[in-house]
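A protein chain is absent from this complex, but the other protein chains hold their places.
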Amino acid sequence: MTATAPLPAGAPAPAAAGFRTCPITARRIHRQAELLIRVNAVASILALLVGVIAAIGLVLTRWPAVRLLPADWFYRVLTAHGLSMLIFFIIFFEMAVLHFAGPVLLNSRVAAPRTAWAGFGLMAGGALLTEAMVWGGKADVLMTSYVPLRAHPLFYLGIILFAVGALVQTGIFFASLVVAKRERTYTGSVPLVTYGAVTAAIIAVITLLHGAAVYIPTFLWSVGLTPMPDPEVYRMLWWALGHSSQQINVAAMVAIWYLLGALTVGAVVLNEKISRTAFVLYILFISMASAHHLLVDPGFSPGWKIVNTSYFMYMAVLASMLHGFTVPASIELGQRLRGFTEGMFGWLRRAPWGDPGFSAMIFSIVIFGFIGGITGVTFGTEQINIIAHNTLRVPGHFHATVVAGTALAFMGVTYYLIPLIFRKQVAFWRLAKWQPWLFAGGMVVFTMAMTFAGTFGAPRRHWDIGFSQAPFDVEYHPAVNVMLGFVALGGLTAAVSVLSYILITVWSVLAGKPYVAGAPLAPGHGVPGGLTSPPRHTADVDARNAALHGPERGILGVTPGTVVLVFIFLAVFALYYFTNWKLLSFVWKIG
Amino acid sequence: MDTDTHTGIDSPRGTWWKPAHRTEKLWVAIAFAWCMVLFAMMPLWHFKGGQNPAGIRRRVDPQAFYARTQEFIKAHQVGTDRGMPIVEPPPGSDVYLTAMSFQWTPILKLRKGAEYILHLSALDVNHGFNLYPVNVNFQVVPGYDYGLRVTPTEAGDFRIVCNEFCGIGHHTMVGRVIVTDEAGREVARTEAARVLGATDPAQEDQP
Partner (left out) sequence: MAPRDEAQEGETPPLGQRLFDNVFLLLIVGNLIMVAVFTGWGLWELATMPVATLP
């Protein structure tokens, strides 16, 4: 497999200054790349810790039986949770992914490391500044900070600094690609995982440019220098930042799926053209669906709404459906070529479920697709949004995509990063093996219960749906309170799992035992199977592959199990989608 | 036919721009067709469906909108409830509802089956119009007049819940919409009250 692939001519010699040779994969790794990965990953985990503590406070408050936080603290903690998770945690992690997918995978060096460090410094400083403002009660405006709500100027400044720093590190990623190409550290095209990172990086540029466009005028207004931005212009630009940043997450997540597939089961790319086409469709069209936050806004015409929310005629949904095939298919093919060929799903049953990288990847794929993707595309429809906007269906959806999808994939890949980049054994190994299962289970309960409560109309971002202080009574269906209880239970389960993940990673990195390939592991410690016994294809892999591609295989083709799975997915999608049109048809006439 | 095996972390060798296996191409075609169905539904519903967020959209000065709302209240007020005016506009007319932290003004009394143009705007910050338990939701933005052609399809006693964070009193922001039957009578509370909780009609004052 990959471990012994000969390096291209331009790859630096083993003893080249600033490089080390990885004892596991024989790659040349630039020390600066490694350090930048580490420091971005560490910052990411710290943000995650803040975010998960906030999450516990939030679920225990929305659970009416508990109502932990008073109103002002609820909205404050909600602000902190959104920013810490959706902006700081995830973008820091993505910077680490960029430094890995670029310099490390291409055997190359980080271009201008000091600039990258400056970018990191801006991100860290900006994040700390904004967190201080939020926890200090100077920015009770929620993550979206819609004008005319107004926060302390330093709140906006912190986010601007963070965004500029992210843009700098992203720029260094592009520069590193140019350097790698010029110095010929690889031949041909970049690997598919790197291509996914390129997709994420391009979307990051789109995101951050719009972020600058919205935050700089808002900051200037907050210090009294310029008039207030128009509220609809603000919402439009903010969501160009806010939702596109989630599409960075989608692209990075898919790249990580291909990476984990390769590491855990030797997943084989079926067709580069199809997989890369899907990434290109993301680049071209995915960002405009930020419009789905504006479908029931007064600012925009049906034409604008329909063209944009559809990712331009659903071309980016096509991309996701392509990945929905190619990613499981790559896993199935890799497994079949290792000899796991029994029946339709032997490849899946006999996969390394005890490898947390593998289980995290599978749960991420399934939950992202079935719960996140289907719900999102459905109420991202111009008219169906009428019954969903600002209800709990919205956070039910995006916790399935960005949390149970992207964050879970990131957690899975961390178990490989710890031995490969931090060169430590993973501590609390038994806990680590269970962590993705606990997280996935908790998040499934959380997202489905929240979505169900939202279908009754229960609002998001709301402290008290008992309306104890309102002039008129509002009584939700009793199921809603039950659902909010399940949201809390699922959320707490997931939070425990996240705290476990943080404990495992922090302990492994700070107090863990060094990982030496081949040496015995310390008690309680472990390393994923993909490193200790790398997946290898059978000796007759070419013959097997040719046979799988042969016409006698019929329409189910190379990967029959995947074909069955994607048709199940399509059926569920169609059912959920048309059910929602039916639900819409029951409400008042509105036009 | 590409039968080279490599993973996503290897550079593909040479030319990778090659046709896919026919099963994969079939999936691409099916997924594409599904995407076309998804796309067609929106214009289809726009022309044929009963629920669209199109509306009559205008820019407006928040104070001017609020003043128009006060005029509207004066012209059609029929009662009050807990200090909030109840307004019964004629079917087919323009109805004005202002959102402000933390109330919806006025209370609307509409008739089942009649169409109104419901103008939504905010005096101060963003608010969220959620009509409960119907469950329709619209963004209410200061500076914008969202004129929605609305026809109630059921009689009852409804609530407007604000579902866009608007400040510390956000969760106290609840409004009310009464829908009478086609003859103009308020429906018996029992049915609506079962779901919503009763507001005693005896509490409504007459001016």
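A and B label the chains in the order they appear, each numbered from 1.
In this section, a contact is a pair of C-beta atoms (placed from the backbone, for glycine too) under 8 Å apart; a residue touches a chain by one contact, two chains touch by 3 or more.
Here the structure is a predicted model, which is why all the values come from computation and not from measurement.
Only one of A:L68, A:L128 or A:L284 touches the chain withheld from this view, namely A:L284.
When the full complex is taken into account, the listed residue touching the unshown chain is A:N308, out of A:T144, A:N308, A:T378 or A:T562. Interface note for the absent chain: among A:C22, A:A112 or A:V205, the touching residue is A:V205. Mapped onto subunit A, the footprint of the missing chain covers residues 174, 177, 187, 189-190, 198, 202-203, 205-206, 209-210, 213, 230, 232-233, 236-237, 240, 244, 273, 276-277, 280, 283-285, 287-288, 290-291, 299-301, 304, 307-308, 312, 541-542.
Not every partner is drawn; the one left out touches subunit B at residues 3-5, 13-17, 57-60, 64-65, 68, 94, 96, 119, 144-145.
Keep this in mind: only the chains that are shown with their structure count from here on.
The centroid of the Cα atoms in subunit A and the matching centroid in subunit B are 31 Å apart. Across the interface of their complex, subunit A is touched by residues 1-3, 5-14, 16-24, 26-28, 30-32, 34-36, 38-39, 41-43, 45-46, 49-55, 57-58, 82, 84, 103, 115, 120, 124-126, 128, 130-139, 141-146, 148-154, 159, 161-176, 195-197, 199 of subunit B. Note for the complex: subunit A touches subunit B at residues 1-2, 5, 71-72, 75, 105, 140-142, 146, 148-149, 186-193, 196, 230-232, 235, 255, 258-259, 261-263, 266-274, 276, 294-302, 305-306, 309-310, 313-315, 317-318, 321-322, 325-326, 329-330, 334, 337, 377, 381-383, 385-391, 456-457, 459-465, 467, 469-477, 537, 541-542, 545-546, 549, 555-559, 563, 566, 570, 573-574, 577, 581, 584-585, 587-591.
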